[in-house]
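Shown here: the complex without one of its protein chains, the others still in place.
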Amino acid sequence: MMLRFALRRLASLVPTLFGLSILLFAWLRLLPGDPARSLLGQRATPESIERVNESYGFNDPLLQQYLKYIWALLQGDLGTSISLKEPVLTAFWDKLPATIELTVVALIFAVVIGIPLGYYAGRHQGGWTDTAVVSTSLLGVVVPVFFLAIILKYIFAIQLGLFETANRQSSRIDAEHPTNFYVLDGIITGNLGASWDALLHLVLPGIALGTIPFAIIVRITRASVSEVVHEDFVRTAESKGLAASTINRRHVLRNALLPVVTTIGLQLGLLLSGAVLTETVFSLGGIGQYLFDAITVRDYPVLQGFILFIALMYALINLVVDLSYGLIDPRVRVS
Amino acid sequence: MTTRHLRRGVLLTVVSAMSAMGLAACGSDEPADDTSSGDGASEAEAQCQEQVDAAASAPDTGADDFIFAASADPYTLNPFHASDGETFRVMRQMFEGLVGTEPCTPDPAPLLATDWEAAPDGMSYTFTLQEGVQFHDGTPFNAQAVCDNFEYWNNQPKGPAQTEDNSYYWISLFRGFADTDPPSIYDSCATSGDTEVTINLSEPFAGFVAAMSLPSFSMQSPTALEKYNQVAAGENPTSTEYALKHPTGTGPYMFEAWDRGEQVTLTANPDYWDADAAAKTPNLTITTIEDTGARRDALINGDIDGFDLVAPGDIAPLEQEGLQIVQRPAFNILYLGMNQAQPPLDNPDVREAIALAIDKQAVVDQTLPPGSEVAIEFIPPSVNGYTEDVTEYPYDPEAAKALLAEAGEENLTVDFNYPTDVSRPYMPSPEDTFNIIRTQLEEVGITVNPVADVWSPDYLDKMQGTANHGIHLLGWTGDYNDTDNFLGVFFGRKSMEWGFENPELFSALSDARQIPTVEEQVPAYEEINKMVMEYLPGVPIAHPVPSLAFATNVEGYIPSPVQDEPWNTVVVTE
Partner (left out) sequence: MTVPLTVSPTLALPEEPGESLWRGAWKRLRRSPMAIIGASIVLLFVLVALLAPVLAPYEPASSEWTELSTPTFVQGPTSEHLLGIDRWGSDMLTQLLYGARQSLIIGVVSTLIGLIAGAVLGTLAGGLGGWVDTLIMRFVDIMLSIPSLLLAISIAAALGKSSYALMIAIGVAQVPIFARLLRGSMLSQSKSDYVLAANALGLHKRTIVMNHILPNSLGPTIVQATLNLATAIIEVAALSFLGLGQSDPAVAEWGRMIVSGQDRFLVAPWLSFYPGICIAITALGFTLFGEALREALDPKQRR
């Protein structure tokens, strides 16, 4: 039953990705300016542009270029960045850990602070405290991420000197990076100082990015808590004399957490958008920053391969989330 | 509109009075005084000389590491295939060419060659080489190694290696390869013993010796190239094993590791040929921090020891934090181009009016870093052929208005193009420069239509690839001391950027390029400069001075106008 569901979803992925690849290809060709120009910069001459375009195959007929692109894709070759001269897939795996670390820290912040706040607001819905909590939670939504990042940098790092503002690790620390997850690497190589340093570099960007899921988690928790609180079974339990705290723990929270799980999957798209800005401001070198740099210089191979790959991962993650939701809540499986 | 000007006039008086009384307490510092004009460039040069002297008296040893933040990762470690400043920065530590530069100037000085002689026809050059030099892998540096390098450069395989994307400087100066049609102007290389080598060209090239100071023409170990740098036709040469892991030169530092996207680490060369100039700091780390603000914050926090291209708005705050600002003598030009393919910009009176409307000193004072100087022609003072004897267009808005009226263009509307999302050494904040010039033009009645584009590729494409622009901001930083590197690039032939046909100017420039020696070229270029400023295809605005910032305990950094900055003299005192 679940297997068929999963297979069906995977099967429907193929035409979506295919369509996306065509859209990507077309969009890139429609963008004004070409990669030869951005590679050569100010020194470009008409002859040199011609030569570079020729050597990259950009003068070939569009269909031919597209077929070459698809053929390479099917063999697992996502292309080579023309501005950085390194394979896209290598760069992706190289930079993904940075984004994952950032996202994990952001989610931890959002969940650890968001759920208790949301719970509190949900139990006291409609009052001024509720409004206060909701307003605070909206911090992540109404303050542009990059602006928040700048303020955090200024207050904490510059004025108070508490955390770090650039890169993932201080250049003064000699550290090995076998997995490229810096916090993990420090533990693996026995260099706890490096792990701690990496964490310090993640605090501010994590908070900045975390305000986005924080807002949503607070509101979902609040909404589902208030719903459940009014459900019959809670009223029954209350009337039977069960202490309020027992009711909280046993019934309300567990039921309220289901939507939170779902939205974490849905929020990945949001998080990636936020990551583009956060990584750029804090120079974290993750895939968000990589993507943005590629758009800026019209690095066709990177964009064609990278975005497709992200869409694929995004779809797979959503599938996993949907499947796990089905596991948790039997009512969903039936639909 | 009159009311607005009246109000403005009153306000200005009030504000100036208040400032004079020091009542700008709630703002930041007092407004900067007008820095004295005219002496800017020499101020940077004088400061540079001080740096040279200070370096000589700096201690010989200090901390183990010097950490510098670059704005971008290098994309290759093979200098021949490099053409951007950040890759060059790393190359300068590991590689040396036949010719270096005199400190604080762009002029050639002996390096791997102790002496040279040019034939009177400018078609062959004989170099006497330094003795006792070896590459990092032990291969001896001698005349044969020089010839091996030239042959390697001239014989690039067909495909990407022969495009400007990968071999920009060779193609730009030698105009081809062994197997192209026409072939390059490099003809042959002959050795005479181990320490004398002669390069023969098929055409005169007066700038040849100066060009040898470019990092692209650094001497590389023929053994290492042979072993690790095999490039097949159609293959990209920037990612060979040599280019990623085994760059081998003769410089004061050797390659240690390249953590792609993060940092490059180098160690001191224990067998460096010039014992007096051996590296003072054992380890170098060049780390990549792309965001300018992040670099500044890293320096304030003590995470790094220095970085380049300080944003104008950060100079004062950094100095307040007690950090050092070192100016690099200007070797650039910032100009306002005027596209004559868009009438009425083809009318010389209109162009002159625009030139007269611009208050260059205000542009320098309000938007450019301290030490920057107003420009009167299209080359900086240190380039051959500079002359003060050119037509000047001093700030005169009344004359500008009169000229416009005379030309029948009182209601002139013009597109003003400028780039966003970029900061070049010659144009640190284009939006500021745009904004102030725009207001100056509006003062004389010109209506400005702002057109902004992202620097690359959109802006460059529009300015240099289409006729679809009006007046625009652009500039150039010189690569080495050759006037053709400025004027030839701008006005050597008809281009989309300038949109004019001027056969007299074009042929003057191509003739000048063919003159066999630099001494003979100087008067020719002086004449050309006068011609250009009379014709006024654009308005030269300033020579902005780029700055570097360092931690307080860094000593011995010697800046160079062409960024010839090996760090063997740098020491981080404890």
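As written, the chains take the letters A and B, and residue 1 is the first residue of each chain.
Everything below uses one rule, namely that a contact is a pair of C-beta atoms (placed from the backbone, for glycine too) under 8 Å apart; a residue touches a chain by one contact, two chains touch by 3 or more.
Only a predicted model underlies this, so the values are computations on that prediction, with no experimental measurement involved.
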item: Hidden-chain contact residue, picked from the options B:Gly234, B:Pro450 or B:Pro523; value: B:Pro450
item: Residue of A:Leu96, A:Ile173, A:Ile295 or A:Leu319 touching the missing chain in the full complex; value: A:Ile295
item: Full-complex contact with the absent chain, from B:Asp314, B:Asp461 or B:Glu555; value: B:Asp314
item: Sole residue of A:Leu152, A:Ala166 or A:Leu277 that reaches the chain not shown, by the stated touch rule; value: A:Leu277
item: Positions on chain A where the hidden chain makes contact; value: 15-16, 19-20, 23, 27, 30-32, 126-128, 130-131, 134-135, 138-139, 141-147, 150-151, 154, 212, 216, 219-220, 223, 227, 230, 259, 263, 266-267, 269-270, 272-274, 276-277, 291-292, 295-296, 307, 311, 314-315
item: Positions on chain B where the hidden chain makes contact; value: 4, 7-8, 11-12, 14-15, 18, 23-32, 292-293, 296, 311-317, 362, 365-367, 369, 420-421, 429, 431-432, 434-436, 438-439, 450-454
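Assume only the chains that are shown with their structure count from here on.
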item: For chain A paired with chain B, centre-to-centre distance based on mean C-alpha positions, whole Å; value: 39
item: Contact set on chain A toward chain B in their complex; value: 32-46, 48-49, 51-52, 54-56, 80, 83-86, 91, 94-95, 150, 153, 157-158, 161, 164-167, 170-172, 177, 280-283, 285, 289, 293, 296-298
item: Residues of chain B touching chain A in the complex; value: 65, 67, 73, 75-76, 83-84, 159-160, 162-165, 168, 171-172, 236, 238-239, 259-263, 285, 287-291, 293-295, 297-298, 300-301, 303-304, 421, 454, 456-458, 460-461, 464-465, 474, 476
